[in-house]
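Missing here: one protein chain of the complex. Every other protein chain is in place.
What follows is chain A.
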Amino acid sequence: MPINVLMPALSPTMEKGNLAKWLKKEGDAVKSGDVLAEIETDKATMEVEAVDEGVLAKIVVPEGTADVPVNDLIALIAEEGEDPKSVSAPSGDDAPKATEAPAAAPEPKTAPDEAAQPAYARANEAPEGAVATRSGEPAARTEGERIFASPLARRIAAQEGLDLSAISGSGPRGRIIERDVREAAKSGTGKAPAKPEAAAAPEAKAPAAKPASGGGGVQPLGIDQVRGFFSKDAYEEVPLDGMRKTIARRLTEAMQIAPHFFLTVDCQIDALLALRSQLNDSAAKDKDGKPAFKLSVNDFIIKAMGLALMRVPDANAVFAEDRVLKFNNAEVGVAVAIDGGLFTPVIRKADQKTLSTISNEMKDFAARARAKKLKPEEYQGGVTSVSNLGMFGMKHFTAVINPPQSSILAVGAGEKRIIVGKDDQPVVAQVMTVTLSCDHRVMDGALGAELLSAFKTLIESPMGMLV
């Protein structure tokens, strides 16, 4: 039997992707770990690795094909002893869709799971996560995973109003059986909640997030309408890539759904700049004379934002349909501009990390973002983001919140300005203007102001960030 190579799901919510490039051609020998192809999605370019040995017998989806649905057959690998020439793509009912790997297609009702699925799914085989539990070792399952439960267990759960995903199975391979459901019914675990999870997921669409389809929404102009405004030879058409489509969709939603308000404040950064050069001078150097770290102003801003969120815990929250999700750690996204778009990798526990750690993480993130090699879990999440256009000389701007985050800080350039000094005399100071965009659903003006002034205090007395 030839091995089916299927379109992988690179993230839990990925529905389709572009087959950017085949790195092997028909007839090439492949072994486990070989990169077969590159898949481009809205966010990243990822590699499809072979997990079996054999010969790439047939490429079913040619490179350059856009919008290939997840789990579609993209190629066939002939196993050892098979004649690659005799291998042909199945058709009709034999197509591997019928046997698609269960976990790669999460049920839409549940929120996407935390971890991205394996980047390669083989037909007829459940991904490891689905079979990992052994009898007698019940394990919590990630959401979206197929739930194995006996028919009787399913029926009793339905009758008792129990959510099977909250019940761990004690049957063979973690299957949920009658005993588990009866126990859950007795103990009250697994009572189905009111399904608030959907809005908590980074990529999930909130129920109200379909402005265009609802009545009263403003329809964007169609292609032909836009073209109609211009003469034909005035432009060149460039189709959107996945990232651009996502940015367009997500930020449109953000502006339409999250009621933004904006708070602007000036921060004096002379002390910060002095501390920065002092710290950078103190960095240990390796034998090539390369310092162990080189802090940027932005690293201080990330850290200050993380600490500010912890000092104003009510602002460390996101809106989720009928509730807010309050966070225990500060997760700060950082916008990284790349060719054709941007990424916002997230610094986790920004409040706890040292400046040098943040700095080095950011350098790694930025490099990998430009190479489109970030993993989905690295750019998902975050309560707030930092967008810095200071290096372009921007004095002041406002940013669009990246849903489901609840705020974003737009950072302008640090520049010398004349300000009114302590004794009412004009003095020259380094000043940086920042503007916080806030989601009014979760944060009112006063709360936003509290967050921003906590930030300002930290930036203006930067020693506070070192302890």
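Note that in this section a contact is a pair of C-beta atoms (placed from the backbone, for glycine too) under 8 Å apart; a residue touches a chain by one contact, two chains touch by 3 or more; residues count from 1.
Keep in mind that, in the parts below, contacts and distances are computed from a predicted model.
Going by its UniProt record, the hidden chain of the complex is named "Dihydrolipoyl dehydrogenase" among "Dihydrolipoyl dehydrogenase", "Lipoprotein", "Chaperone protein DnaK" or "Amino acid ABC transporter permease".
The hidden chain makes contact, of the residues A:23, A:177, A:251 or A:265, with A:177.
Of the listed positions A:159, A:225 or A:282, the one in contact with the omitted chain in the full complex is A:159.
When the omitted chain is restored, the residue from A:33, A:62, A:151 or A:222 that touches it is A:151. Where chain A meets the chain that is not shown, the touching residues are 134-137, 150-153, 155-156, 159, 170, 177-178.
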